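Only one protein chain is missing; all other protein chains are in place.
Should a chain be cited, it is by its letter among A, B and C, assigned in written order, with residues numbered from 1 in that chain.
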Amino acid sequence: MSEMLKVAVLGAKGRMGTAAVGAIDAAADMELVAALGRNDSLEGLLEHGAQVVVDLTVPDSTVANVRFAVEHGIHAVVGTTGWDTERVAALESLLAQHPETGVLIAPNFALGSVLATHFAAKAAKYFDSVEIIELHHPRKVDAPSGTALRTAQLVAAARREAGVAPAPDATETELDGARGACVDGVPVHSVRLAGLVAHQEVLFGSHGEGLTIRHDSYNHESFMPGVLLGVRTVGARPGLTVGLDGYLDLEG
Amino acid sequence: MSEMLKVAVLGAKGRMGTAAVGAIDAAADMELVAALGRNDSLEGLLEHGAQVVVDLTVPDSTVANVRFAVEHGIHAVVGTTGWDTERVAALESLLAQHPETGVLIAPNFALGSVLATHFAAKAAKYFDSVEIIELHHPRKVDAPSGTALRTAQLVAAARREAGVAPAPDATETELDGARGACVDGVPVHSVRLAGLVAHQEVLFGSHGEGLTIRHDSYNHESFMPGVLLGVRTVGARPGLTVGLDGYLDLEG
Amino acid sequence: MSEMLKVAVLGAKGRMGTAAVGAIDAAADMELVAALGRNDSLEGLLEHGAQVVVDLTVPDSTVANVRFAVEHGIHAVVGTTGWDTERVAALESLLAQHPETGVLIAPNFALGSVLATHFAAKAAKYFDSVEIIELHHPRKVDAPSGTALRTAQLVAAARREAGVAPAPDATETELDGARGACVDGVPVHSVRLAGLVAHQEVLFGSHGEGLTIRHDSYNHESFMPGVLLGVRTVGARPGLTVGLDGYLDLEG
Partner (left out) sequence: MSEMLKVAVLGAKGRMGTAAVGAIDAAADMELVAALGRNDSLEGLLEHGAQVVVDLTVPDSTVANVRFAVEHGIHAVVGTTGWDTERVAALESLLAQHPETGVLIAPNFALGSVLATHFAAKAAKYFDSVEIIELHHPRKVDAPSGTALRTAQLVAAARREAGVAPAPDATETELDGARGACVDGVPVHSVRLAGLVAHQEVLFGSHGEGLTIRHDSYNHESFMPGVLLGVRTVGARPGLTVGLDGYLDLEG
């Protein structure tokens, strides 16, 4: 029992937080020592001896939460959005004063999605053409999805850096919108279909061959293996890591 | 030998014509009696006793070719474009005077494509959502493809007729083009990718389920089974038939 | 209010029954007049004037339930399994005495699945090759799925009837199982993968083209549109109908 990792969850009443509480509770190598909601004091983290805190709160709270954790030598795994350049810079300064503490800020905890984006960026420079199709439930308010935008930007950057020519496209007559949205030169198509959850295909093509990388997300359970991986790894990675791919074993 | 169907090809030097000549030549139940190019006289059809003529010429020639065939009691299978409403009406008048002669005008001879479009139109009214993704080689000049436009129109008409509500879509923020081209209310997305030929997916969705109908066309050989089916069937279908699906067995 | 269809559910406490109760309750053109569990008397159907009964019980109960309904002129929509040839024959005799009453026995209420199977059977004779891939969650105990078996049998029957040659296959060296299970000559491949629910692809191919019909089932909500369609239609279809496709508009 003494070897179990003591973990606390902030934002424990939210949808993601509830799932995280369940996942940590079920993990054989972790002990859930605190599950705090918005009105609970952070002192609870100290009382219960949390070694790692999982922050799944809101943009207004996350900065203070992480600061508190770092100042008390507690590692933090952060899934909350709102970490702009300024906030990240301030956090890095703070971490410089606490060189043994680790923080992971992950915009996406779904391992499959993180891998898919990583692979797409790696493959980007080896093909003549690339397009992205993302498919979501029809209640989604933005198109393209944030993941598709980020994938397109990473793919475009990799191609630019390698000096790849723009993808061939002889289109002369286009019905408005047919060729999708252009994100840094990469066409992105957004499908909204009843019955779907969250899906993305990156299609690469050259003369005579194609490579397709598809990710399907069916529900929020899909984030939990990534959260647990973060919790297990953060203590061994002092300083700031942005993106769960930094914790994956993707070398060579 | 006397039981073989005597078939002639017009436009025999073109890409489609060449393939048709080969396919008819190879068919055990057909005899290729004439393969005429643009400077050959249509009298050759009579000399060789053609029972069915396959017209794969150009819009400027097809009307006169078909008229000649019908006036001589030769059935015609027509793959040439350019048959507008006026031309079709004139042909129907002519056929009324030759009640035993059949003509098939088919904009598409690929059985898989014809079936896919037929099935999509049948399924259209049973789902909340529908979108179309068509994918072609990057030398294509128009987007969406003609087949995608026609499929979208047929799907939309079936939904309108059945009083189906518009597909749900909560999109508020859209990067221009992300949601595709809107064809009679059906979003159509056009992908142009090196290595591809001609492909189309019709995606249907409702709460809890989805149906996808995909057609892949790899080369012009795909048209030949449809041409042969037309040649074999046209003699038993007097009058005008538009669309190969009229010859397929798709009842009940 | 007087125009609403009065509907009762038998087996209302089960998983499917609960969903049906909810769906009927939510339907603007239906009134749920009874939701009976295993200990409730069928007399409740008469008391509340049910016009249509939905039977989602168990093989031991369904025969008596349907007999009671038919004898009292109540139409029945039946999703319970266990209707073998003998039971069906007895029901047909009974219906002959009640010529204005309709019964639908549907092994599958998912519209997308019913359409997919119907389309596959229609397409079967137009292609050189056909194979089936079904993909399910890893808790499934049988392989292939019942739906895949039934689809393969229908596809094989259609090809046999049309005199289609066996699909070409030059395989000489096979690692045991690689080419799948052979169901009436149709190879069927069963994938079991964490994260999936129930999915099926029928792949057709000929020289130069392919047609793929894919159905995805994500949850039991997918059955409800089919149940409602059955309830709305059964009164206009006296006698016995087996299979929801008999109620779909799939002609010509």
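Everything that follows uses one rule, which is that contacts are C-beta pairs under 8 Å (C-beta built on N, C-alpha and C of every residue); 3 or more make two chains touch, one makes a residue touch a chain.
Only a predicted model underlies this, so the values are computations on that prediction, with no experimental measurement involved.
Among the chains present, which touch the one that was left out?
Within the full complex, the chain left out of view touches A, B, C.
Quick one: which of A:Val33, A:Leu111, A:Ala167 or A:Ala181 touches the chain that's been left out?
Touching the chain that is not displayed is residue A:Leu111.
With the missing chain put back, one of C:Asp60, C:Glu92 or C:Asp169 would touch it. Which one?
From the options C:Asp60, C:Glu92 or C:Asp169, the contact with the absent chain belongs to C:Asp169.
For the chain not shown, which residue from C:Leu56, C:Val70 or C:Leu203 touches it across the whole complex?
In the full complex, the listed residue that touches the missing chain is C:Leu203.
Among C:Asp40, C:Asp128, C:Glu221 or C:Asp245, which one touches the chain that has been omitted from the display?
Answering carefully, the residue with contact to the hidden chain is C:Asp128.
What residues on chain A make contact with the chain left out of this view?
110-113, 115-116, 119, 122-123, 125-127, 204, 206-225, 248-252
Tell me, which residues in chain C touch the chain that this view leaves out?
Residues of chain C in touch with the missing chain: 127-131, 133, 135, 138-144, 149, 167-183, 187-196, 203-210.
Identify the residues of chain B touching the omitted chain, counting contacts across the whole complex.
Missing-chain contacts on chain B: residues 195, 197, 216, 218, 222.
Following the convention adopted for this analysis, only the chains that are shown with their structure count from here on.
In whole angstrom, what separates the CA-based centres of chain A and chain C?
A distance of 41 Å separates the two centres.
Using mean CA coordinates as chain centres, what's the chain B-chain C distance in Å?
Roughly 33 Å separates the two chain centres.
Show the residues in chain C shared as contacts by 2 or more other chains, in ascending order.
Correct list: 216, 218, 222.
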